[in-house]
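Starting off with a structure, shown below.
Yeah, one chain of the complex is gone here, protein chain that is, but the others are all in their spots.
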Amino acid sequence: MAGMIQQVQMTGIVKRFPGVLACNNIDFDLHAGEVHALLGENGAGKSTLMKILYGMYQLDGGSIAIDGAVRRFHSPADSLDAGIGMIHQHFMLVPTMTVAQNVALGQSSDKKFLLDLKTVTERICELSAAYGLKVNPNDLVGHLSVGEQQRVEIIKALYRGASIIILDEPTAVLTPQEVDDLFIILKKMVKEGHGLVFISHKLHEVTALCDRITVLRDGCKMGTRPAAGVERHELIKMMVGRDLKELSHRDYKPGAERLTITDVRASGDRGTETLKGINLSVHAGEILGLAGVSGNGQLELAECLIGIRKVDSGRILLDGLDIASMKLNERIAKGMAIIPEERMRDGAVNDFSVQDNVFLHDHTDKEFRTGIFLNFKKMAAHAKKLVGEYTVKTPTLETPIKNLSGGNIQKLIMARELARKPTVLIAAQPTRGVDIGASEYIHQRLLMQRDAGTAILLTSEDLDELYALSDRIAVIYEGTIMGVFLRQDTDIQTLGLLMAGIRPGDAPKPDLPIASCEG
Amino acid sequence: MMNVFSFDVLSGVLRTMIALSTPFLYAALGETFSQLSGVVNLGVDGIMLLAGFFAFYAVFLTGNVWLGLLAAMIVGLIMGLIMSLVSVTLKAQQGISGIGLQMFGLGMSSLLFKVLVGTVKTVSGFAPVKIPLLGDIPFLGPILFNNNVLVYGGFLLVPISWWILEKTTLGLKIKAVGQNPAAADSVGINVNRIRYFSVCLGAVLAGVAGASLSISIANLFQDNLTAGQGFIAVALVYFGGWSPVGVLGGALLFSLANSAQLWLQVLGINVPASLAVMLPYLLTIVVLTVAVNRGKQPAALNKQFFRGEN
Partner (left out) sequence: MKLTRILMAFVLFALIGATAFATGTKEAAPATGAAKPLRIAVVMPSSTTDMAFSQSMWQALQIIQKEMGGASALELKYSENMFIVPDAAAALRDYASQGFDIVIGHGSQYGSSIREVAPDFPETVFAWGTDVNNFGLKNVYAYTAAAEQGGYVNGVLAALLTKTGRIGVTGPVEVGDAKTYIDGFVNGVASVNKSMPISKTWTGSFSDVALMTAAAKTHIANGAGALTGSSQSVVGSIGAAKEAGNVLWFGTQADQASLAPNLTVASQVYDWTGMLRDIIANRKAGKLGGDAYILTIANGGLKIAFNPGFSIPADVKAKADAAITGIKNGTIKALP
């Protein structure tokens, strides 16, 4: 391809947001034919740096040079013209339109103001063949899987002639198999002479795919390393600023059955049956991990367990007692604790103070009351104890919880729930959107709770995390359990296939022909 | 009593339906463009009133119906620019600014009418034009091909709108801006410009709708001439599921119900008048309940767009 960008040089980039220095004098460079990873925790400045390159943000200092010529991008349209494309974490697609319409959007048409979908479709098929990007141009985007939508985004960028493509956390939403497929595509693009920026916080992906790795922390560049031969703990130290504690090897000694789920069926928000007969049991002193691609029923199952979704049929036994039709506060009284998936929606009241959030449920406890009045002294003491014990970083107990970082909010919710010494804990995606440091802490706490004898049901879309923490792992796919395995009897590869609905021994799915691209 | 099911009656019902549906077609098709781009314009009724007044006033002064139509379109354009400025550039709540526009149109048209005209006066509006040959088709000819230019225009607007929305890059941009403005912005589409265009187009068409009341149907102006028809037009957009053909169906159904109830009364069929006048509204509610169109609603409807937020 002629006119490909050979080199991008960002020098001394500074970007300020009100109260935050998002990028503090960062240098970054990229060559054609390489994948350059940007590694860092949430809020390290990775996305901000790349949005500057893509023209979405304007820089406050520094310069960008493309093939040696200094350029300034005022809008995404400018960068697109220069040959820079970006695949956002949240896809920039219109779900009610077809793939071809999405690609044609904003493009000048050969037929002036008339839509020329035929030409667009042909070109999509060419790109699809050249890079192995399988999509049907006539499919409605809203009907595509996340992986397919991502391919549409890549096609959009290629269609516009982008030679530099920025991928913002592209694997966050994919199954392991989809990640493998994506890496094959990306490697093909590199071979064709594209330069790629790969934003991620997953170390193993970065080392598997990339040529060079630049680590950011708190808006500063911590260094660039070649991927070959780099030590994992060195990268972690650059990201977090200290070494992480390794999860210790643990004995698995399950106790009595605490939570029993028998043939539970429930409908999703759209009225269709999302849980099609779930059977699971969780024992005292174990973590049962529930693996699955988002949207396969794990959210609904968690909601059934905590009592905010109606169970159509089946039983949920807590220590032998059917709680399927109990209210949430009754379940809590019976020893259940919940770390909800939507922590800001279901786990906390945003405008309430830290202390008030600690007592969202327990304010009715006799311990914190004097007659009908709340005993604020005791409450403050309790809240202070929890905040200290769980290392929640908050200026005061009166600070509204919305001003805390995601990790600290999650620690506080955890402190509140675990302080009740529950027999069963439902932890739905407890580390989603939480940075590595806080994640590590949450992991340690979950394991402590397990050792203390609590039965824990853990869901996570991060298969590595799930595999590392769980004693047993169940895989959910389209509302059914594909299987339950002891940790040592399975591996991530097998789990990944099950998450995609493929059982070991199944014949590999034939590649579906893409109708409109054939003949 | 006449035979209710005679061809004459049927023809009369359909003729009245065609005439009544014209203002709804213009206003609702215009609102469709506006809403597809993500802007609910509740000021349609006010635009219809002020544009209807100016259309009437221009014809009253000059006797030229085309000048009346032009005046209505200009007033519509100005009102559309005000609506866009307030709700797109200044990012005010669309519902509030739309109601503001409606009140402004209602009050201003009434005031100007009083000051400039004083009392009810009639003008000669658009006269029916019989289309050669087609107009001679028995039964259908007089119903469909013996109307005035504004009526033909309203019905032609249905395929034209469909064509713009489905077959042009502009239509694709309008729908993208209403569904996912961030996505449209990310591929270099000027979201605000598309919204300005769509709102103004909608307002110009609302202006024509006003003109079709004052210089095609009633041929006069009076306080609150629209009697809330602009709001019904907004409802018809939901009713029609944001598609021109759906809007056509809704406009025809509503007008048919109205026309049928008038004929029921004229023919002396013994239904209480108060029940008969309820018929169109009852029918609308029933159809709205049965045909759930929520899924088709533009996802970014009634939402302001700020760049850099997802």
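We call the chains A and B, going by the order they appear; numbering starts again at 1 in every chain.
Here is the rule we use: a contact is a pair of C-beta atoms (placed from the backbone, for glycine too) under 8 Å apart; a residue touches a chain by one contact, two chains touch by 3 or more.
Every value quoted in this text rests on a predicted model; they were computed, and no experiment measured them.
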Check: shown chains touched by the absent chain are B
Across the whole complex, the chain not displayed is touched by chain B residues 2, 9, 12, 15-16, 19-20, 23, 82, 85-86, 90, 92, 97, 100-101, 103-108, 110-111, 113-114, 118-122, 213, 217-220, 222-227, 229, 258-259, 262-263, 265-268, 273-274, 276-278
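In the analysis below, only the chains that are shown with their structure count from here on.
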Chain centres from averaged Cα atoms put chain A and chain B apart, in whole Å, by 46
Seen from chain A, its contact residues with chain B in the complex are 51, 56-57, 75-77, 80, 86, 88, 90-97, 101-102, 104-109, 113-115, 156, 160
In the complex, chain B touches chain A at residues 166-173, 175-176, 179-180, 182-189, 299, 307-308, 310
